[in-house]
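Please see the structure below; I have some questions.
All protein chains of the complex are present and in place, except for one that has been dropped.
Order of writing sets the labels: A and B. Residues in every chain begin at 1.
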Amino acid sequence: MVFQPAIIALLLASMVGTLMVAASVPFAVGVLRRWNTASGSEAQLEMEKRTYLVSTLLVVVLVSELASLVLFVFNADRMSSLFVGAMCAVGTLNVNEFGFPALYLKMVVFFAASVWLVLNHVDSRGYDYPLVRVKYGALLVLAPLMAGAAGVQLAYFLGLRADVIASCCSTLFSGNTQVTSDKLATMAPEAALAALTLALAAVLVLGRRVLSSGKGAIVYALASGLAFVVALEAVVAAISVYIYEMPQHHCPFCILKGEYGHVGYALYLSLFAATALGLGGGVAALSARASSLAEAGPRIMRRCVGASMAGFALFAAVTVWLILRSHLILIEPERLLSILPGGQP
Amino acid sequence: MRVWLNKQRNLLDFSLSSLSRRRGKTLGMLTVYTSIVFVLASVMLFSHAIRREAATVLAKSPEVLVQRMVAGRHDLIPARHLDAIRGVRGVQSAEGRLWGYLFDPAAAANYTLMVPTNPRIEPGKVVIGDGVVRVRNADPGDLMSFRAHDGSLVQFKVDHAISRESALVSADLFLVAEEDFRRLFGIPAGMFTDLAVSVRNPREVGKIAEKIDAALPDTRIVLRDEILRTYESVFDWREGMLLVLLAGSILAFAIFSWEKASGLSAEERREIGILKAVGWETGDVILLKMLEGLVVSLSAFLVGYLLAYAHVFHLGAGLFEPVLKGWAVLYPKYRLTPFVDELQVATLFFFTVFPYTVATVVPIWRAAIVDPDQVMR
Partner (left out) sequence: MIHLSDVRKAFNQGKANEFWALKGIDLSVRAGKVTVFRGPSGSGKTTLLTLVGCLARPTSGRVRLRDRDISGLPERFLTDIRRSTFGFVFQQFNLLKGISAVENVMIPAYPLGRDRNELSERAHALMASLDIAAKAHSNAEWLSGGEAQRVAIARALINDPEVVIADEPTANLDSERSRQFLGIVETLKASGKTVLMTSHDPLVCDTAVVDHVVSLRDGQLVESR
C-alpha cells in the first residue's frame, strides 16, 4: 500500500518536516542555555543569524503541513474504492485504528506550527527578543509532536491492506478488513446548528470586546478553539447533509470534492485560518507582558483577532448560504430562522 | 497592508529582474526542473488514464462471474448450473459465456476469442480488434483460417473491425459465432467457459454470491468489484514502483538544486552583500530568494505539466507505453481520454516543488546572513 504515489508524497513530507524541526533541536537547546541579547560576541551573533533559518524552516513546515492535510484527506477519499464497504474518506480512515488519530495529529501539528509562527512574529518585534526562550522551549515540544504525527501516519499507511484477489484462487468475501462503518457518530442537526450559532455568536461578541477594550484575547483564543470543535461537529451533523441533500449522508470530506463544487474548501480554509489566528491572538496577548512588546504585542493581537473574526464570519456566511441554497429541509424553516440570525455577523 | 503589498510587489519585480539578469543559470535550472516535472507528470497522467480506461471497460462486465474449478484449475462449466443460479433469490439473469485465447502462428500473437450474444455474429464471420487488423493487415472481406482442435481448417471472413475509440481491451479481440467457437476448440454444446450473473440490487451482491457458492460447491465466484480493486491496486503499485525508481532522479534533482543554490557566484554574493549594506534585512533577502525559487518552481511546474499532457494525450505517450502497458505485440494504438485529477496534481506538486524548496532553504539562508559590513572592504 505504501507504494501509492500520494502516500509516498505524504510520508516524504512528514519525514522531511520532522527532520527539519528535529535538526533545530540542538540549536534550541543552545539558545535556552546561552542566549544573551546584550552581548556582541560572535557566538551570540551566530545564534541570531541562525534564528532566521529556523523561522524560515517553520514557515516551510507550516505550508507543507497544510498542504499535506488536504492531500491526506483527498487520498483517503480516493483509496476508498480499494476497501470493501468504504464509500469515501471516512471508510478509508476507519480501515485501521490509526486513521483518525493520524488526521487529528496532523491538525494539531498545523495549529502548533501556526501558533509558533505567531509567537515568532511577535517576538521579533521586541528589540530584545523577549520571548526567545519561550519560543525555543516550544520548539522542543513541537519536535516530538511532529515525530509522533509522522509515526502515527506511517503506522496507518503500513496497516492498510487492500482487499485484492489473490493471484489464482479468488477467495470469496475477501473483506478481511471489513470497514466498521462509514458513519461518524453524530448529534441531531438542530442541536448541532444551535450549538454552532451559539459558539459563533460567542466568538464574535468576545472578539468585539477584544477589539474595543484590548482585553480578553486569551478567552477569545479558548473560545475559538471551542468554536472549531463545534463547527466541525456541525459540519458532520448538519451542514454536510444540507450540501448532499441526503439526510443519511454525514461525511465531512466529500464536500471537498468536485461534485459539490469544492465548497468544503471555503468552509475549512476559513475555519482553520480563523482558529489558528484566534489561538495566535491569545499568544500575542500573553506576550504583551514583556515590556519591549508593550506596543507591538497588543497591535498584533488585535490584528490576529480581527482576522480571526473575519474568518469565523466567512464560515458563518458560507454556512447560511449553503443552508438557504439547499433543497433539503431538515428543520422546519420557521425554527431555522429562529436560531440563525445570531450566527450572522 | 498597502505597504506590505507594495513591498511584496517590489521584491517580486526585483526577483524577476535578477532572474533575467542571470539568464544562463536560470534557463539551466528551468530546463532540469521542467524535465523532472515532465517525466513524473507523464508517468502519473499515463497510468491514471489507463486505469480509468480499464475501469470503464470493467463497468460493462457482469457483476458476478461463476467459474467451475476442477483440481484447482478453471474448467468448463455445464449449462445446468444456470438453473441453479437462476433459482437464487435476487438474481436477475444468468447466461453462459464462451471465451478463450487463440494463438495465431502467422502473427505470432495471442488473440482473445469471444462469443458476443448481442448482436450475434453470423457463422463464418469474424469481427476483429484494432491490434489484429494491424498485425494481420486484415481488411473487411479478407479470409483468415485457423487449425481447429482436431486439425481441420476453420475459415473466417472478416466482417469489420472494432473502432479504435473503444480502446485498450478491445485491441486483441476476435469475435466469432458460437458454432465456430465450439468447432474450433471442440467444446460440446451445453458447456460454457463461465457463467455471467447479474443481480437486481447491487447491495446484495455479497449475499447472492454466498448463496451461489453454497448451492454450487465446485465453483469459484468472482465479483466485479474485486477485479476493480485488484486492478486499481496493481496499477497504483506499478505507478508507485516507477516513482520509487524515479526517486533517484528526484533526489538528484534536490541535490542539484542545493548545489545551484549554494554555489552562488562571487557576483551574487557581492549583490546580496550590497543589498544588505544599503538597508535590506536578512529576512528581506530570504524572501527575495524564496520568491525567485517560487517563480522558477511555478513556471517549471506549469510548463512541465503541459508538456507531459501533450506527450501523453496527443503524442501517445511514446516514452512509457512499453513499461506500463505490458503485453507487447498487440498493444493498442489509440488515444487515451484526457483526464486531469486534482489529487494527482497535488501529489506531483509535492514530489517536485517540495524537494526543491527544502533543498534550497539552507543555501539561501547561508547566503542571506552575510555581514553587511563585508562590502566595505
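The criterion applied here is as follows: contacts are C-beta pairs under 8 Å (C-beta built on N, C-alpha and C of every residue); 3 or more make two chains touch, one makes a residue touch a chain.
As the structure is a prediction and not an experimental result, all values here were calculated from the model.
Visitor: Just one of B:Asp139, B:Glu259 or B:Glu281 touches the chain that is missing; which is it?
Guide: Residue touching the absent chain, from the options given: B:Glu281.
Visitor: In the complete assembly, which of B:Asp172, B:Asp225, B:Glu271 or B:Glu292 touches the absent chain?
Guide: With B:Asp172, B:Asp225, B:Glu271 or B:Glu292 as choices, the missing chain is touched by B:Glu271.
Visitor: Taking the entire complex into account, which one of B:Leu76, B:Leu246, B:Val362 or B:Val375 touches the absent chain?
Guide: B:Val375
Visitor: Among A:Phe83, A:Trp116 or A:Tyr129, exactly one should touch the missing chain; which is it?
Guide: A:Tyr129
Visitor: Please give every residue of chain B in contact with the chain that is not shown.
Guide: Residue positions of chain B that touch the missing chain: 2-7, 9-11, 13-14, 17, 21, 267, 270-271, 273-284, 371-373, 375-377.
Visitor: Contact with the hidden chain only, please: which chain A residues?
Guide: Touch with the absent chain occurs at residues 37-43, 45, 48-49, 124, 127-129.
In the analysis below, only the chains that are shown with their structure count from here on.
Visitor: Along chain B, where are the residues that touch chain A in the complex?
Guide: 44, 72, 206, 209-210, 213, 220-223, 225-230, 232-234, 236-237, 239-241, 243-244, 282-283, 286, 290, 342-344, 346-347, 349-351, 354-355, 357-358, 361-362, 364-365, 368-369
Visitor: Going by the contact rule at the top, pick out the chain A residues touching chain B in the complex.
Guide: 1-10, 12-13, 16, 20, 49, 52-53, 56-57, 60, 64, 67-68, 70-71, 74-75, 78, 81-84, 162-165, 168-170, 172-174, 258
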